[in-house]
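What you see is the complex with one protein chain gone and the rest in place.
Naming follows writing order (A, B, C, D and E), and every chain is counted from residue 1.
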Amino acid sequence: MEGLTAAESRELEQRLQKRQVKEFMTVFGNLVDNCFAACVDDFTSRALSGRETGCLSRCVTKSMATQTRLGERFAELNAAMTAEMQKR
Amino acid sequence: MEGLTAAESRELEQRLQKRQVKEFMTVFGNLVDNCFAACVDDFTSRALSGRETGCLSRCVTKSMATQTRLGERFAELNAAMTAEMQKR
Amino acid sequence: MEGLTAAESRELEQRLQKRQVKEFMTVFGNLVDNCFAACVDDFTSRALSGRETGCLSRCVTKSMATQTRLGERFAELNAAMTAEMQKR
Amino acid sequence: MSLFGFGRPQPTSAEKIAAVENELRVVAEMHSRMIKLCTLKCVDKTYREGELSKGESVCLDRCAAKFFEAHQTISEQLQREGAARGFGA
Amino acid sequence: MSLFGFGRPQPTSAEKIAAVENELRVVAEMHSRMIKLCTLKCVDKTYREGELSKGESVCLDRCAAKFFEAHQTISEQLQREGAARGFGA
Partner (left out) sequence: MSLFGFGRPQPTSAEKIAAVENELRVVAEMHSRMIKLCTLKCVDKTYREGELSKGESVCLDRCAAKFFEAHQTISEQLQREGAARGFGA
């Protein structure tokens, strides 16, 4: 954060917190969309069936694993790209 | 809105109005997307055909009915969930 | 922009620049989504194949042509609609 | 706002700017919506060609015209029926 | 904030407003998500009829209930497992 005064850094930090909240909500929302769309299909009752509950639970676990894995790859690839750009 | 001063309430109200406008635009946009995607399919002319116009009109009516119905369910379920949480 | 003071115009202009950046990012993001989804399908290697690269390149060119063409139509139709509304 | 606004007959700067901004946002959203829908309806997704074919170009032109017509039709219907049914509540 | 906040025991106006706004946004997003998903699951896309059929109406009611249950189930699982795995990092 070079070139920012203390007041600017504070302001920026507040905005970043807001952004993180927003991003978490986007990721969470996409997860709900995906898992509900993939797992819930039986509208003969008002309550989730055992099959649906199980599917949702596996979907959440798998989505979290996917995000963790892709997060690691993203960090590596982003670091490599940044290093590449600074060499030029 | 307990714990807010008059000035804070005014500020909040303005933001909520802005949010409502935004939400209406999202809902309206999704409706346009859905109905256009479902109803318009004939690109041999520049003007909507009678069939397309009829389909769009029924789609809008049905989408509004869907939103009204789901809005009622949402309010009930949200009230029940809030009551449930306060019991704990 | 009739009815705005100089200070208001400046403020508005800054917001419009921010909006343009945001819109460009949306359009760019949709293009990446579309072209990646349409062209990349082979996950037996880490690097893009010649076929995939060619497909991506044609997809970008065609998407830009689509946007240029639709941008022209949008401007014409919007002007016609505005003129129509002022006649009433 | 109209109920309690008797003390300030002029819209504030923020309100005027918000109004202009809002109008431009509506137009911009409509534009990007049209691009998305008409690309979906008209453009071949195999991307064997990098240029728009004649058929695709004509389809895009017609799709744009139909999109505007549909947009206006839907807006008018929503205003008519939505006012009666309290749409969006 | 809880670690370094000892100098200001009261939340500022901006913080209080942001908290209320945020809560309302969560509810609004949940609402529009439910509309999208349950329309997809329950409403016939040919639009041969302009009114909801009995079957569609019942499906929407059940879909709404299932959506709330699923939403809560997923939130709870994420809180449990996410805390352990550092979800979102």
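The definition used in the following text is that a contact is a pair of C-beta atoms (placed from the backbone, for glycine too) under 8 Å apart; a residue touches a chain by one contact, two chains touch by 3 or more.
Predicted, not measured: the structure shown is a model, and the values here were computed from it.
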Residue numbers in chain A that touch the chain omitted from display: 1, 3-5, 7-8, 11-12, 15-16, 19, 23, 26-27, 30, 34-35, 38-39, 55, 57-59, 61-63, 65-67, 69-71, 73-74, 77-78, 81
Hidden partner chain, residues of chain C it touches: 18, 21, 23-25, 27-29, 31-33, 35-37, 39-41, 43-48, 52-53, 56-57, 60-61, 64, 67-68, 71
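Here, only the chains that are shown with their structure count from here on.
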Maximum centroid distance from chain C, chain identifier (CA atoms): E
Per Cα centroids, the chain farthest from chain A: D
Candidate from B-E, B-D or C-D with the same interface as A-E, over half of contact pairs in common: B-D
Inter-chain centre distance, chain D versus chain E - centres from mean C-alpha coordinates, in Å: 26
CA centroid of chain A to CA centroid of chain B, Å: 25
Residues of chain E engaged with two or more neighbouring chains: 25, 36, 61, 65
Sequence positions of chain A contacting 2 or more other chains: none
Chain contact graph, described as a line, ring, star, complete graph or other shape: line
Contacting chain pairs - touch in the sense defined above: A-E, B-D, B-E, C-D
